[in-house]
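Only one protein chain is missing; all other protein chains are in place.
Letters A, B and C mark the chains in the order given here, with residues in each chain numbered from 1 onward.
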Amino acid sequence: MAALPPGTQSPFVWNLRVYWEDTDAGGVVFYANYLKFFERARTEWLRALGVEQESLRRERQMQFVVTHSEVRYLRPARLDDWLQISVQPSQSGRASVLITQEARRDGELLAEGRIRIACVDAVSFALQRMPEFLLVPAAGKPAA
Amino acid sequence: MAALPPGTQSPFVWNLRVYWEDTDAGGVVFYANYLKFFERARTEWLRALGVEQESLRRERQMQFVVTHSEVRYLRPARLDDWLQISVQPSQSGRASVLITQEARRDGELLAEGRIRIACVDAVSFALQRMPEFLLVPAAGKPAA
Amino acid sequence: MAALPPGTQSPFVWNLRVYWEDTDAGGVVFYANYLKFFERARTEWLRALGVEQESLRRERQMQFVVTHSEVRYLRPARLDDWLQISVQPSQSGRASVLITQEARRDGELLAEGRIRIACVDAVSFALQRMPEFLLVPAAGKPAA
Partner (left out) sequence: MAALPPGTQSPFVWNLRVYWEDTDAGGVVFYANYLKFFERARTEWLRALGVEQESLRRERQMQFVVTHSEVRYLRPARLDDWLQISVQPSQSGRASVLITQEARRDGELLAEGRIRIACVDAVSFALQRMPEFLLVPAAGKPAA
């Protein structure tokens, strides 16, 4: 697994389409589904770092869980929209990582989220130390 | 666990409300969600027979899986609708049970499904013999 | 429509079962689905106040939208769990209402949310004034 290069600040971006399943009778994306979009982008970001969560679970009995989520909904997304979902780890400790995420359509900000992730034992759900590859150095202070 | 009384023919019925999450931008219930409604009713039907699937999985390493599903969509259900979902086991063998299900609103038939259920080992997914309590006697032929 | 009685502080509670559809491969309820549970409870709370959202949309072209959501996840819920979801309006203005919600199992707190709701035109999504029946008087200050 690759470590996050020290000082990396540009966010990972994942594109996705809004399908019927994502919308509700209001004609727009149902508010819970932004958490699905954010999760898909985090999964692809982990994959880009070389981490497959199914393997992690089977081979190392480790799993990531969300301990806190926050979403601001600014403008509605609609059927057939092509969205850009970003992933930006903004703060991390031994126990959790805070990830800032945005959903945009053609540059326009639709929703923004702050998701805190922790690492647990996949069976007992007891908290584990975050794996090294997710430790984000503080801005301007490259990891030694 | 109670056995299905021989010759039982009246269906089990479970009521549920249509919420925002169930609808799509067409203003009606998304077609995949009838399979969720049918599954909820089957879970409650099993509970009425004394079967908790989570316990089944943990204690006996057994799980039910759907091997075939078929749904006819007749009329759309909408937000706030109060639906009646029926469960009627109509045919069973050692390896699977066929369950007929309907979704109705005030008596009006909205969708009907035929769902075939099998029983597997919860880890290997290898087929198991159906548990006795799900064996439905053929109509008019009470189980000896 | 009934107005919220002045000084009402005891929360509305809605019960629901955790089904297969709500869980993920981690064996627990998927984090986005607490927003579904919270929405179901808010819908039933509105119904208890005499408000049907589908009618609201059709007859008055009004719709509620979530502008901000926040969830703290404390303990996982699992398949077959019977949950109590509370709804407690805690603060309101002309433009939005803040609703505090909890998910509990046998008294144990699993997740807590803070959901801000606004009212929009169902077609243009332009902000509307909150309807009177949702205006919550400040604690200890009964609405005149």
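Couple of notes before you dig in:
Basically, a residue touches a chain if its C-beta (ideal position, glycine included) is under 8 Å from a C-beta of that chain, and two chains touch if they have at least 3 such contacts.
These numbers were taken from a predicted model, which means no experiment stands behind them.
Among the chains on display, the ones the left-out chain touches in the entire complex are A, B, C.
One of A:17, A:94 or A:129 touches the chain omitted from the figure, and that residue is A:17.
Although one chain is not displayed, its contacts with subunit C can still be listed: residues 20-21, 23-28, 30, 32, 78-79.
Where subunit A meets the missing chain, the touching residues are 17, 19-21, 36, 39-40, 43-44, 47, 52-55, 57, 78-80. Contact between subunit B and the absent chain runs through residues 25-26, 28, 31-33, 35-36, 39, 54, 57, 63, 65-73, 76, 122, 125.
Here is the rule we go by: only the chains that are shown with their structure count from here on.
Among all pairs of chains, A-C has the largest number of C-beta pairs in contact. With each centre defined as the average position of its C-alpha atoms, the distance from subunit A to subunit C rounds to 25 Å.
The distance from the centre of subunit A to the centre of subunit B, with each centre set as the mean of the Cα atoms, comes to 35 Å. As a whole-number value, the distance joining the C-alpha centres of subunit B and subunit C reads 29 Å. For subunit A, residues touching at least two other chains, in rising order: 25-26, 28, 32.
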